[in-house]
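Of the protein chains in this complex, all but one are displayed in their positions.
Per-chain numbering from 1; labels A and B assigned in written order.
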Amino acid sequence: MAADPRFFLQAGPQSLAALLDAAGASSPGDPARRFVGVARLQDATEDQVSFLDNRRYLDALTSTRAGAVVLAEAFVAQAPPGCVPIVAKAPYLAFARIAALFHPAPAPLPGIHPSAVVDPSARIGEGTEIAPLAVVGAGAEIGPRCLIGPHAVIGPGVMLGEGCRIHAHASVSHALLGRAVVLHPGARIGQEGFGFAPTPDGRYVTMPQLGRVILEDGVEIGANACVDRGSQGDTVIGAGTRVDNLVQLAHNVRTGRGCVLASQVGISGSTTLGEFVQAAGQVGMTGHLVIGRGARIGAQAGVINDVSPGVELFGTPALPVKEAFRQVAVLKRMSARSRGGKGEGG
Amino acid sequence: MAADPRFFLQAGPQSLAALLDAAGASSPGDPARRFVGVARLQDATEDQVSFLDNRRYLDALTSTRAGAVVLAEAFVAQAPPGCVPIVAKAPYLAFARIAALFHPAPAPLPGIHPSAVVDPSARIGEGTEIAPLAVVGAGAEIGPRCLIGPHAVIGPGVMLGEGCRIHAHASVSHALLGRAVVLHPGARIGQEGFGFAPTPDGRYVTMPQLGRVILEDGVEIGANACVDRGSQGDTVIGAGTRVDNLVQLAHNVRTGRGCVLASQVGISGSTTLGEFVQAAGQVGMTGHLVIGRGARIGAQAGVINDVSPGVELFGTPALPVKEAFRQVAVLKRMSARSRGGKGEGG
Partner (left out) sequence: MAADPRFFLQAGPQSLAALLDAAGASSPGDPARRFVGVARLQDATEDQVSFLDNRRYLDALTSTRAGAVVLAEAFVAQAPPGCVPIVAKAPYLAFARIAALFHPAPAPLPGIHPSAVVDPSARIGEGTEIAPLAVVGAGAEIGPRCLIGPHAVIGPGVMLGEGCRIHAHASVSHALLGRAVVLHPGARIGQEGFGFAPTPDGRYVTMPQLGRVILEDGVEIGANACVDRGSQGDTVIGAGTRVDNLVQLAHNVRTGRGCVLASQVGISGSTTLGEFVQAAGQVGMTGHLVIGRGARIGAQAGVINDVSPGVELFGTPALPVKEAFRQVAVLKRMSARSRGGKGEGG
């Protein structure tokens, strides 16, 4: 199934030579052979390029009608006759670059739409697009070649580096963004964190939230996700970190570079993640924790203690994944015994 | 408590005959008797209609002052004297239709508000309302009798069938919507899914997300819920499926018709649901699963394996509900023993 031309730019055909150049790959095929796009193994036709990244899909490889397939050296022999192998050490990465060659992300259309409301004191970089009904506050500075989508709100004083893409309805306040930061629709950056002090008569007084949000270069924040500004000091998301939809990052959370936080993860205030920490969907972490570099937290786990580097966890309260599944097995065995009439209470 | 006229249309009074006609119900009452609205059993007065759908509320029935009550044949005898029984096989459904008769959803007010930004190449169907500050992109096609709410964004090339209602702040891109699709405020449809390839030097390259979102006829998506477009191929939500607030549906998720996904559910990429699957609040499902027709997943369950049709599950990792609660009971017994000083380690 080809990319729908109503929604995606088409930059084909591309020669095999161009594909290899983009992907850093090699191929025994004719460098002049031309392809028009990409597709999955089961859908691809002879003028399309597909890929194999997972042994599970070997059957699809052997029966594909794709004109070319990006794959690892080890699987070349399994490609059907006539299918051009494109050999890469990291086939998924190589395919991402080939797909982007056929279907580049749309470039900003420089200029400010007349319906946008841009404060005269804001500075807008060269080549930047401000879409309909966007709002840019006083003193904001937006770098060159950014896209500010329809209805996006960039608050007073906010700074964006070069090449940021702020999609529809995202809002940013009290924040400094590096280069190439992406906010997906409805992302909320820089609002007040959840902090207040109880009074003797049962009310709450808001603790002024006086920090900022720092999103380093290449950070991406998913749709309707929230990153609160620091209470004192900053909330900092490390370079290249990818945050999925509906994630909550509370005040003063800090992540190292390259973290991956899947959808609906929630991280409480002041918890710090090392580099390359991965959390699967719906993981929760309580506040003031330290999560070591490269730790991997399984789906729905609840982390309530510090985590050593490289550890893999599962469950609530989270345990090392082997121990968590051992407990699952133990409980299952006991339940089976109980069911067998030999209840351990007997 | 009557519906507040500041917020709801009032289309009463209605005759009993009209109510029976709308509801497909029967009654021994005077067909000409007139009622002005609906209310709960405990609040209703003699000119209002109420309903009983749950045996738990039988006490409220016997003491109600409602002028009429929608109920099943079996409960007619328990209605107090003077209360007109409206007998229906499915009382909740019958009541829904009666309530809608008294308080119809507001119809679109045809026309484009002058503050909306509609690309000249977009096509807008007859009778459609475009509210203040909505944005409709190039080449979009919006069917007849749709409502596009304030601040809604319909992206370039998006197609909507007849009678869709897109509420405030919802955004749609890269998507095809059938008839009578409803997006509640802040719903996000069609944004880029969460896909990227790691590079050898610890960065991530976005995998172009080249699919679409297909919302079939009658689909409803809750407030601030997210449906990402496919990576290759489409994300497809089956006809009539109801999705509650803050739900996450990742790229290439597919559901059959009539699924019900409660609030804060999260479904990872490429998982497929059969028809009429139900997932309660905060359920999570990992990617690439197949969930059988009519499966029912209990609140907060974590599904990490394929699920057979009709099965009911609970827990993380999810188990058949009886087994899950057997394990809960076993653990409780063991804990009680341990507490009694007979620790099983002794």
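Just so we're on the same page, a contact is a pair of C-beta atoms (placed from the backbone, for glycine too) under 8 Å apart; a residue touches a chain by one contact, two chains touch by 3 or more.
As the structure is a prediction and not an experimental result, all values here were calculated from the model.
Asker: Determine which one of A:H151, A:H184, A:R242 or A:R257 touches the chain that has been left out.
Answerer: Only one listed residue reaches the unshown chain, and that is A:H151.
Asker: May I ask which residue of A:T64, A:S171 or A:Q278 touches the chain that does not appear here?
Answerer: The single option touching the absent chain is A:S171.
Asker: Give me the chain A residues in contact with the hidden chain, please.
Answerer: 115, 117, 133, 135, 139, 151, 153, 155-157, 169, 171, 173-174, 186, 188, 191-192, 194, 196-200, 202-208, 210-212, 224, 226, 228, 232-234, 246, 248, 250, 264, 266, 268, 282, 284, 286, 300, 302, 304, 316-317, 323, 326-327, 329-331, 333-334, 337, 344
Asker: Could you list which residues of chain B touch the chain missing from the display?
Answerer: Touch set of chain B with respect to the missing chain: 1, 3-4, 6-8, 38-40, 43, 90, 92-93, 95-97, 99-100, 103, 105, 113, 115, 131-133, 150-151, 167-169, 184-186, 218, 220, 222-224, 240, 242, 244-246, 257-258, 260, 262-264, 275-276, 280-282, 299-300, 315-316, 328, 331-332, 334-335, 338-339, 343-345.
By definition in this document, only the chains that are shown with their structure count from here on.
Asker: CA centre of chain A versus CA centre of chain B: separation in Å?
Answerer: Result: the chain centres lie 27 Å from each other.
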